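Removed: one protein chain of the complex. Kept in place: all other protein chains.
Take a look at chain A:
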Amino acid sequence: MRVKTALLGVASLAFASQAMAQSTTRGEDGNLNILFWQAVSILNPYLSGGTKDVEASALVLEPLARYDENATLIPWLAEEIPSLENGGVAEDLTSITWTLKEGIVWADGSPVTANDVVFTWQYCTAEGMGCAQEGKFEGVTNVEAVDDRTVRITFGAPTPFPWVAFVGGQSPIIQAAQFADCLGAAAAQCTEANTKPIGTGPFQVTEFLPNDVISFEANPNYRDPAKPAFATVTFKGGGDAAAAARAVLETGEFDYGWNLLLAPDVLASMEAAGQGQIVSAFGTNVERIEVNLTNPSPDLPEGERSTVAHPHPFLTIPEVREALSLAIDRQTLVDVGYGETGRPTCNLVPAPEIYKSDDAECAAAYDPERAMQLLEQAGFTDTDGDGVRENADGLRLSMLYQTSTNRVRQDFQALIKEWWEEIGFEVELRNVDAAVYFGGDPASPDTIEKFYADVEMYANTFEGTDPTSYLAAYTCDKIPSPENNWQGQNMNRVCDPAYEEMLAQFQGTADQEERSRLAKALNSYLTIENHIIIGLVDRGRVSAHSNTLGGVRLNTWDAELWNIADWHRLDN
């Protein structure tokens, strides 16, 4: 009897404390300290697509709908998610109608209307604006206010996945009144609006020091009167990932540290200090090796290197590409570079589950013997005994392997070079400063688009949960070439009518099962079947928070700080 009462007591105590944690009052938990080692430059995702800037904007600006941590679309400023069933999406897939929640107001007290949504579209698509999120409005021909709370987006063609514009942290709604004079080229001159946007989010900016620190206070007009639990937020930037991890995990000066990509053992030893904990989650970010199907040889005249006019002498042979993939021990790469926060993959689309091809066999396969067999089959043997295979025409398997300058990438390069040389390749390594490599400057010979190398390594991802535009990059017309000033995302120069036919089917169907099947087929074509893209590591997002901070749900599908309104202080 006594034991039972005691247990009941404990249970009710536990229940009470849980209830207490949930029933917060706005501002009761004081100040929240967030540290971003890449400092925030601007609070307008339309002017900067940089992750850090999009993250910080999420405290103030909000979209119509967001993805939660399970990649489920949830209504945010909208009442519900429009669908074919509830009539929000037109039968012919050419329009989508969103309805705003009742009674939502901006931080200055004025009501949010459909006109603000329409204005946001006009703002981003204005001539001379250079809007970073213009891709979100691709295919949108019109956005109109049906009434004060209803807005209709019309597409030029049937769009089976219409939940892109105004969805996610990258395309939030901005206030028409505040940005009215900032259309087009004037956008960059609106310093006040770009650094202190009026939003609907849980916080509003009180002071903005670019690339240094931002002070926020709770938005007095936030729609949930009990939230946010924190009265103020100090959003500090600067330093490096190691220092940020130290400040959260070891000294406890900060409550939340973002993007702590550090060696697994370094993070573990810091976490042992007991001030905070590491959180990680997987999204769609894949570290991969891209194979060049065209010839990058410097002997070719400028303007013809790495163009479809000259197919690659040996990387166009499927056996050679498969051998490259088989010779890589992905688990070792994960252990060296990422630890718990990475996992081996062969896929280009590693998530969400409905679009993920089964790559378990490929990701685990490390088989140099089989790789060498394949090379023999393709006619490559080491006849002159120099350790490098050549074929009957005297073509040597000699490659240039480039990537950006980064500690983990250089480790990967060294390991992979060793594995490839074991099976009879000759590999030369090159690393390029990230600012140049990813800069896309058509005048530079070192960009990922120009691809003046045989293979190159980097990581890429797609926004949200829909891989349509990601998979649509591998078409003939998206090949970077001198004609299009080296712009295009088809780095590998894949050009196959069969692929494009499958892609067209995928883009045209709204049936979820069919979409899932086609997405997997497209992914497998590029990766597991043909090894044009050699997936290496599925990279997770790593952050850390203090042990006294509750409510963190790390989200890789949207802004990481998406649910900051629910964050609260835990009593220890």
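Definition applied: a contact is a pair of C-beta atoms (placed from the backbone, for glycine too) under 8 Å apart; a residue touches a chain by one contact, two chains touch by 3 or more; residues count from 1.
Following the convention adopted for this analysis, contacts and distances are computed from a predicted model.
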| item | value |
| --- | --- |
| Chain left out of the displayed complex - its UniProt protein name, from "Cytochrome bo(3) ubiquinol oxidase subunit 3", "ABC transporter permease", "NADH-quinone oxidoreductase subunit L" or "Fe-S cluster assembly protein SufD" | "ABC transporter permease" |
| Option from A:42, A:326 or A:526 whose C-beta touches the chain left out | A:42 |
| Omitted-chain contact residue, chosen from A:313, A:439 or A:550 | A:439 |
| Hidden partner chain, touching residue among A:70, A:142, A:211 or A:512 | A:211 |
| Which residue of A:25, A:191, A:377 or A:512 touches the chain not shown here | A:191 |
| Missing-chain contacts mapped onto chain A | 35, 39, 41-42, 44, 47-51, 128-135, 138, 185, 187-191, 194-195, 207, 209-213, 215, 234, 236-240, 243, 246-247, 250-251, 253-254, 273, 433-441, 444, 446, 449, 458, 460-463, 469, 480, 485, 487-489 |
